[in-house]
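A single protein chain has been omitted; all remaining protein chains appear in their positions.
First chain written, first letter: the chains are A, B and C, and each begins at residue 1.
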Amino acid sequence: MIRDPKDLQRYNASERANHWVVGMSFILLALSGLAFFHPAFYPLTQLFGGGVWARILHPFIGVLMAVSFASLFLRFKALNAMTPTDWEWVKRVKEMVDGDDHNMPEQGKYNGGQKLLFWALAVCVLLLAVSGILMWRAYFDFGVGLVRFGTVVHAAVAAFMIALILVHTYAAIWTKGTIRAMWYGTVTRAWAKQHHRAWYRQMTGK
Amino acid sequence: MTNHWVDIKNADLVLVMGGNPAEAHPVGFKWVIEAKKNRKAKLVVVDPRFNRTASVADFYAPLRSGSDIAFLGGVINYLLSNDKIHHDYVKAYTNAGFLIDDGFKFEDGIFSGYNEEKRSYDRSTWKYQLDKDGFAKVDDTWQDPRCVYQLMKAHYARYTPDMVAKVCGTPKDAFLKVCEYIAETAAPNKTMTNLYALGWTEHSVGSQNIRCMAIIQLLLGNMGMAGGGINALRGHANVQGITDFCLYAQNLPGYLSAPTDADVNRQAYLDKRTPKPLRPGQMNFPQNFPKWHTSLMKAWYGDAANKDNDFAYEYLPKLGGASDVLATFEAMYHGKMNGFFCQGFNPLGSVANKRKVSDGLSRLKYLVVIDPLATDTSEFWKPHGEFNEVDPAKIQTEVFRLPSTLFAEQTGSFTNSGRVIQWHWKAADGPGEAKDDTEIMAALFLKLKEMYAKDGGAFPEPLQKLTWAYRQPAKPAPEELLMEINGKALADVTDPKDPTKVLAKAGDQLGTFAHLRDDGTTSCGNWIYCGSWSQAGNNTAKRDPADPSGLGQTPNWGYAWPVNRRILYNRASCDLSGKPWDPKRTVLKWTGEKWGGNDVPDMRPDAKPEENVMPFIMNPEGVGRLFSRELMADGPMPEHYEPFETPLDANPMHPKNPKATSNPAARVYKGDMEAFGKAKDFPYVATTYRLTEHFHYWTKHSKLNAIVQPEQFVEIGEELAKEKGIAAGDRVKVRSNRGFIKAVAVVTKRIKAFDVDGKKVHTVGIPIHYGFKGVTKPGFITNTLTPAVGDANTQTPEYKAFLVNIEKA
Amino acid sequence: MNVTRRQFFRVCAAGLGGSSIAMMGFSPTAALAEVRTFKLARATETRNTCPYCSVSCGLLIYSTGDKSKNSQAEIIHIEGDPDNPVNRGSLCPKGAGLRDMVQSPNRLKWPEVREAGSTEWKKISWNEAIDRITKHMKADRDANFMTQNKDGVTVNRWPTTGFLASSAACNEAGYLSVKVLRSLGMTTLDTQARI
Partner (left out) sequence: MALQSLDIKQRSATTTPTPQARQTVEIAKLIDVSSCIGCKACTVACMEWNDIREEVGTCSGVYDNPVNLSENAWTTMRFSEVEQNGKLEWLIRKDGCMHCSDPGCLKSCPAPGAIVQYANGIVDFHQENCIGCGYCVTGCPFNVPRISKTDSKAYKCTFCSDRIAVNQAPACAKACPTGAIQFGSKADMKDYAAKRIADLNERGFDKAGLYDPEGVGGTHVMYVLHHADKPSLYAGLPENPGISPLVSLWKGAAKPLATAALGLVALGSLFHYVMKGPNEVSKETEKEVEEEDKA
């Protein structure tokens, strides 16, 4: 990898750090959460020092993720406002998935899919945080009906969010040149021009 | 109990009145449930509160606390006027036909012979008319107006259902329903058992409450029957045994009435206590009194009790007057006592009017508390916040506290209320330096004996001569003591009919009190326990639970006094010819040559039915007493009197005679009379009771029991709560004329207001159990509130009916 | 790009690896499920009687040790005696809680005295306690013993010291008490039979 001074700055250091706090806590939450969700995953609790530690840590990590995600959310919510072009992009996402992005509408810093993912994750985190608190018996004591509802919501939303993150991760892997944005903060101009042309023009003035 | 716990399962009707066995005796109550399950028995509860027993009853009738005699008098009236009595039984086995002295009268609530100044009766007219042989005259036709039946009928005719409703506040239909249940058991093959406890005794008319039931059970023919009888449930584990040993002034062990100042010498003493039969041919068993008494003196004084010194008669102290707890604390309060011992007894909690008790204890020179636990009494001098406000500096009493062992740390015997004596074994040592009660008594005695031997002093002879042949003088063994209690032959005991026949060899343990002699050849520490440790060994330790009759008699489990008899008066379970009234529940029957069956006969074993030896062998008349002659202090037939603190202005039975408002023969000390409250200041009837989760003032020291009932409360009905703005869980202050307590309010549907004589009467229920020492939440002592007046016969304090006021604290 | 991807995987490697190992069976077996061991096995069983009400339920008291010389018995459990014809093994809440009575924090362990006017207890020896109490008794008895009443009848009583007897004491203890107390001439005597 050769750093090129002309590479475009996509994320600054603080944004990257924030993202990885969310990312790391998400991974830990997913691992421990899955352990409680299905017996097949229960051995994952060993990563945390056993079932009891997994149970103790999970909600605290959850708080960390909720807080760090809130920060991320505030940073990026303006950039993720959906525009008509985004909707056009979303409508034609099949072409994109098929690997043919030639005719896709010109995208800003984020495409429609990324934006939808952003909002979906925001809703998920909110639901997980609220339902998680309902289930957090060490400190809270809600009525059993509410807890049962919260539990189902927590499980369903968590599964959904894991799926989203898998997609998010895959998208990053699939779209070559993307991951470095979260490592170094920069992308090549070619990458920007190809995937986020409007943003490329905005950044380069071309 | 005339019967025993397991026998309750043989009943057809269980009437619970004056008790709450589900609450206080849950395990004994098992047999009520068994009767319900297996005999389809009915359970009827009559009580001021819908209590735990009522919760599983077939029928519940409310009753204003303190009006039991009005209710039971009503039942007697119902049985007589509807002729629901067991005629053959009543005719044969009661004094219904006995003629009563012409001088006996009952007018305006007062029996003949009343002395208002002394508050007592001259009972000389309360007796039978005697013929020239000294036997009672009897009219078997019951027509003579002076016969007991007629007098009783007239007496109770006043107790109409309307009167019952008016006095008791019991709805008339509920009362009549109870009467119907009871009346059904007049059939020869139906029995009612009655279970009562302190709910009857703790009234100023306590003994008469029980007399009422005795009359009813005799009328119904339920005495002596399996599943019948009158069953006092009783309190402590060994209250029966300690009562049998007469740890109270009036009697010596075995209910031998103790000498008083009037008994100037042994002969006079014995004569007065050895009755003559009142009917021909009766067993009149108390005629053996001299044998029992002489044997006791031999047990205590050995060779020092002999013919030459009147069997050490002078060694026995003579009673100068009353010495029950109320009298004792009265004397103490007035500074007439110097020393006091409390052995396993917490009088500060248990005795009426805590303030008076505390003041009394403060005037002692020394107080000795012998107890396994740190009792409230032992710390009466110590401030415990608002629960015990005292100034120790002003209390000059020297208080000693001696640690004693508990049941688990002792070997010995307890007697249950069914009179079954059971041996138990020590499981562990007591904590620290705790000692057995016997060891503590021995230490005190041996030290005193030594001091008197060395320094002399007042009348040392009884101390020096007291038998003390224990192998370890400082540690008399329970085995040695029970053997001494049982008694032994000091010389060969021979058959009076055949002097060549030796019944017991010199030195042998006696097998029965029939072998006791009044010539000094036998010793026995308690005649009714004779047989408990015979030549066969310790019979109280027998552990064969076999029940061959299926009646629950278990004759080889422990040893029942007397002579292992399980049901008293069991001869009455058969008709005159000796056939059981109910062959399905045969307790006893005449086999043709002797009495046999499923119990030890309460009868001379070879007394042929035609000899007409009647079943109530302890009575000189041989029959049960519907009319109790001069034996009760307050009348030969029960009469309703109001509690000393009554919510009413007068006794509704005798509205015009203020003398007959409350028991005219009950003893009231000056000062206590003044401490009674009036209904205008204290409008609510209070009644105190026990909770199933606790035992007296003990279990407040046990965490498990503290957990299940942690804090003092009082119970009131929803209506009173509303009137007073009290909600469940509020703290309330309950006040009587003697003091106040604070507690949590339990507001309940189970206590309802009574309509008494047109007046609304509310009940305030106050559990005991709490105090300032314990692992429960600290509480006030309930007996702060109670009045120091007792039953005319037993001086049992009136804890079940007194007046209070209540307010939000 | 390839390097980047490797780095990404590296982040997850620890987690995935660990969990894979665990899934392959390297995790400790957590599914043992043995019931609590029966705690009375080899405890010493003693037959006794409940000291509360006069139903007098039979008890089985279980204590530690086998009564050998060096082991001090500690009561660990009390339950009903199934042979007793009255309770047939059952107990009420009082009886079922007896262990906490035996082991109550308020059990007395040694003789104590509270001196006149004092605000506290003082631990004393049994000898001192018996000495002091009997001195009180003798002084009071000698001073107040009544040999004859005012009518000249011999009464031989000591009315100024009283005794309230326990209704929970054994018959044998009760008998010994009444025997001793009557020999002293004591007439102020009652028990808890009535209240």
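Just so it is clear, a contact is a pair of C-beta atoms (placed from the backbone, for glycine too) under 8 Å apart; a residue touches a chain by one contact, two chains touch by 3 or more.
It should be emphasised that the depicted structure is a prediction, and the values quoted were computed from it without experimental measurement.
One chain is not depicted; across the entire complex it touches A, B, C. In the complete assembly, the contact with the undisplayed chain comes from A:Arg55, out of A:Arg55, A:Arg75, A:Arg92 or A:Lys109. Within the set A:Leu31, A:Leu47, A:Leu117 or A:Val147, the residue that contacts the chain not displayed is A:Val147. Touch with the chain omitted from the figure is made, among B:Glu461, B:Glu479 or B:Asp730, by B:Asp730. Listed here are the chain A residues that touch the chain not shown: 6, 35-40, 42, 45, 50-52, 54-56, 97-99, 101, 135, 137-138, 144-145, 147-149, 151-152, 155-156, 159, 162-163, 166-167, 170, 173-177, 188-191, 193-195, 204, 206.
Although one chain is not shown, part of chain B still touches it, namely residues 22-23, 26-27, 29-30, 33-34, 36-37, 40, 50, 52-56, 58, 60, 692-693, 703-713, 727-730, 744-750, 775-777. Chain C residues in contact with the hidden partner, per the touch definition given at the top, are 29-39, 41, 77-80, 87, 89-93, 95-97, 99-100.
Just so we're on the same page, only the chains that are shown with their structure count from here on.
Distance between chain centres (mean CA atoms), chain A to chain B: 83 Å. Mean C-alpha positions place chain A and chain C at a centre distance of 64 Å.
Listed in rising order, the residues of chain C touching chain B in the complex are 44, 46-59, 61, 63, 72-75, 78, 83-88, 90-102, 104-119, 121, 126, 129-138, 140-142, 144-147, 149, 151, 153-180, 182-195.
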